[in-house]
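The structure is given below, and queries will be raised subsequently.
Every protein chain of the complex appears in place save one, which is left out.
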Amino acid sequence: MTEMTEPGIWQEVPSPFCGIASDDLVIKVDGNDVTILENGDDITKAGFETAITDLSPRFNGRDVSLDEAVSHAAQLIRDAKQPVIGGLATDLNGCRAAMALADKSRATVDNMDSTATFRNLLVLQDTGWMTTTLTEVRNRVDVLLVVGTDIESDFPRFYERMVWNKESMFNQDIESRQVIYLGKTPSGDASTSPKGKKAQVLACDDADLPEVLSVLRALIKGKLIQAKQVGGLAVSDLEALAETLKQAKYSVVTWSAGNLDFDHAETSVQMICELVKDLNLKTRSSGLPLGGRDGAMTANQVSAWQSGYPMRTNFSRGFPDYDPYLSDSNRMLVNGEVDTLVWVSSFNVQRTPPQSLAKTIVIGRSGMTFEQEPEVFIPVGVPGIDHVGRTFRLDSVVSIPLRKLRDSGLPSTHDVLTAIENAL
Amino acid sequence: MLMKLTGGKIYDPAHGIDGEVRDIYVRDGRIVERPTDVKFDQEIDVRGKVVMAGAIDMHTHIGGGKVNIARTMLPEDHAADVVARTELMRSGCGHAAPSTLTAGYRYAEMGYTAGFEPAILPINARQAHMEMHDTPIIDKGGYVMLGSDDFLLRMMAANNDQEAINNYVAWTMNHSHAIGVKVVNPGGINAFKFNQRKLDLDEKNHYYGVTPREILLRLARAVKELGVPHPLHVHGCNLGVPGNLDTTINTMEGIEGLPMHMTHIQFHSYGTEGDFKFSSGSAQIAEQINKHKNITVDVGQILFGQTVTASGDNMRQHAAHPHAHPNKWVCMDIECDAGCGVLPFKYKDQSYVNALQWMIGLETFLMVDDPWRVFLTTDHPNGAPFTSYPHLIKLLMDKTFRNDVLSQLHPEAQKASHLASLDREYTLYEIAIMTRAGAAKLVGLADRGHLGVGGAADITVYTDNPDREKMFTTPDYVFKDGNMVVKDGHLIDVTWGTTHVVKPNYDISIEKQLKPYFDRYHTQKMGNFKISDDEISDDGRGSITVQPLLLGAKYDY
Partner (left out) sequence: MSALTFTLKTAPALVQRIDCSALTSDALAEKSLKDIAEIELQTGNTTVRADSVFDISGDDVNNIVFVNSSDKLDFVGHSMTTGKITVEGNVGAYTGIFMDGGNIEVNGDTGIYTACEMKSGQIKINGNTGDFVGGARPGRKNGMTGGTVIITGNSGDRTGDHMRRGMILIEGNAGDYCAARMVSGTIAVLGDTGAHLAYAMKRGTVLLTQTPSRGISANFNDCGSHTLAFLPLLFASFAKLDSKFAQVESFSRVQRYAGDLAGIGMGEILVKI
């Protein structure tokens, strides 16, 4: 449990910043200064240690009180014909408040990482999948197939925590675990075993990955492939991979939708998920979608249980209406359809709103700077640093309790959005 | 605020009241004695009307990861059933897997004042409570799932004593904020991860060498010794498998007289006779239920139409995947704790199997003698959405209607069932037992499900309509904690219910084992796994109501 064991030192602090939600951080807090003492990585360091700057809300660049800022924001939303509540990188209660505001103001809700997330969601809604969660991987994986993804750049501690852990519940010989990359080449050494066994790499371009996956699935099914090569890979190498997967007791096929950054990548994700199902006819295998940074899982979960639908849902007609294409906030903004954008971004100061013609209200982490000053800026605290909260981990089932580590006086996203809703 | 409900026909089986005309007095959310100060703030004339306590759904999938997977997966389910925002209600949608807001409103409008999520994974309890927190009006709570988790199974494999197991169960219940303990396909969810495709009652899990029978005995004993009122809630082995009636009977006999609740018993009552190798086992099952007074069941009635099956039983859901309709489905292995499976499904009246399933459920209702030990559920949404309960009540209360519907179904199925010959019609009193008094007693809600002094003023008033479906669809009034929330079947106020829990005692020294266990093997710290009370009360809308344990509970630390 996150607790202060000595003055200013917090143990077992969970990170809401990357999807893995490591919760073994040891953090020192001195006034408003936060430093990670143990178990940090690039992502958590940036997350916890970015300093607070602005404490005051602004309207058209001028410092104003919170009440005034709220009032101006409410005005902009009230007048809007196509309001969007976007970004949506925040905690449980921030998302709850955003959904309530969207319902009342007949807005569209979207999350900043939807382009990636929808590569998975569209598959879930079309054919579904068989997936697993992090503790299962940590204790059971014997063959890890990494598709089209360089895990360690976005999830620095994945291998340390989930693959090269010291021991498994079932006394598995950890060193015997096999790691195979299909697609991208690992950027570092995190995938190398403790005794120096390197990952096997079958490299191919994103442009070829769809057909490579299709051939792999066909080989798993025992089909005869005439071609000798696909995407620069020998079909015989893919045959060997198919055999490895069929012999495994609990293979885990993982990918990061954010890394499969090409058009229509959901069809490749679907091919991955369908081949996992095929493997399960005889042995056990599970998919592991990686992602969920900056609250993407939380936004989609809350939206689904409150409205029935994930992100890209609009309340324009007074009821939830889901359209991943027309209600794609990026598309709407580029096409000039949005008059007011409420951009919620409470984890990462780099994640500022896209440039657009829309009047912008930013509910953003203090420390954020803008190329173009928004109409309204309300600096908010970070869930897990400035106020308690809860967020979801990338495997969607586990959520973490976030604590309050310092008293900055910054309001929470929930409080600000609720105040705006009340002012409508 | 003092309110009087005048002249209603009271059905309060907890106090043996069967249609007597009486007045009810409510003050500050509670039912009180007839007061001496006769100045009422509100007096409502309910003469000629039927008055019962608010209904309690003791097994309904309303919150948690698998329910949300179902919602996300089925945009087509929602688009056909949208609910516009009003002054009072948030917008929502959904037929089989509605939004939590819509679910709460609909339950209240149907006269229900409490619902219990029956399959809360300990590692997912946080989410279950989040979703229930966003379910308006009704009280809620849940049963926490054990039996496929590594910690329990390794304790059993090591032959730890019962006290150690009791401690672990109590600890889990407290930190998941549960009111009961659930076991799903005991050890089977776990076995599937080791590639076992079936697990019979006396078959060993390959890794731990432990059988479902042993798991059931240990957990049932724990629940009893801890004084938890709700019996071990069991989703048995071999769900849906033709011939599983033998497994079910063996399970009932194998529990050695300990209290046990077998859920959605309909799915566990199948024989293999006839050309279709699928027959009704309801007569044998009902006989066992009648014989063993320690057994309670809920039926899990199926009704025809499109729905979604959402279950912790990933082993059986995976096996059933060829039957998914539409053809999409999810299976998950979860945290060495449990699993889940979500399959959309359509029950067809012209399918022999589905028609017979419908008949089996009704046969069971009609052949179990004691209405205190059989409960009205569709295992929402697995058998049908909860909004179909009024239709189900009509089938139970109106033999002519029931037989009319029966006569339209697959002809071979009709021949395979003796439903037509069952004349019994449920009375209002019996419905009140099954959906109120009995349910409250079973779950362990001391102050709900009845209309006696001291009880919470959760009250439903109906017009006594011979068309029982109409009657139970549209109550005249629903009161929640004394507030009128529904009038003429429409919501007029939105309140927020409480979360009912029990807090069995445990020896905290178990954390000396659990903390290093989490550290070594899990991906979340024990301390962060635990759910604080603040998380339940949250923004102030939520609250925790601790229900009493049974007297004579073994442990008092």
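Should a chain be cited, it is by its letter among A and B, assigned in written order, with residues numbered from 1 in that chain.
Please note the rule applied: a contact is a pair of C-beta atoms (placed from the backbone, for glycine too) under 8 Å apart; a residue touches a chain by one contact, two chains touch by 3 or more.
All values derive from a computational prediction rather than experimental measurement.
Undergrad: Using the touch definition from the top, which of B:76, B:253, B:369 or B:488 touches the missing chain?
TA: Among B:76, B:253, B:369 or B:488, only B:76 touches the chain that is not shown.
Undergrad: If I consider the whole complex, including the chain that's not displayed, which of A:45, A:81 or A:282 touches that chain?
TA: A:81
Undergrad: Among B:327, B:408, B:509 or B:532, choose the residue that contacts the chain missing from this document, as touch is defined above.
TA: Counting the whole complex, the residue in contact with the absent chain is B:327.
Undergrad: Touching the left-out chain: which of A:75, A:200 or A:316?
TA: A:316
Undergrad: Using the touch definition up top, pick the residue from A:271, A:344, A:402 or A:420 that touches the left-out chain.
TA: Considering the complete complex, A:271 is the one touching the chain left out.
Undergrad: For subunit A, which residues reach the chain that was dropped from this view?
TA: Touching the chain left out of view, subunit A contributes residues 80-83, 105-107, 122, 125-126, 207, 210-211, 213-215, 217-218, 221, 223-227, 229-230, 235, 263-264, 267, 270-271, 274-275, 314-317, 322, 324-326, 336-337, 339.
Undergrad: Tell me where the left-out chain touches subunit B, residue by residue.
TA: Interface residues of subunit B facing the absent chain: 73-76, 326-328.
Operating definition for what follows: only the chains that are shown with their structure count from here on.
Undergrad: Note which residues of subunit A are touching subunit B in the complex, please.
TA: That would be residues 1-3, 12, 14, 20-21, 23-24, 92-93, 96, 100, 103-104, 121, 124-136, 138-140, 161-162, 166-170, 249-250, 280, 283-284, 286, 300-302, 304-310, 315, 317-322, 388, 390, 392, 396-401, 414 of subunit A.
Undergrad: With touch defined as at the start, can you tell me which subunit B residues reach subunit A in the complex?
TA: Those residues of subunit B that touch subunit A are 63, 65, 67-69, 71-75, 77-79, 82-85, 90-94, 97-102, 121, 123-124, 126-127, 130-131, 134, 150, 192-195, 207, 318, 327-337, 342, 520-528, 530-532, 534-535, 538-539.
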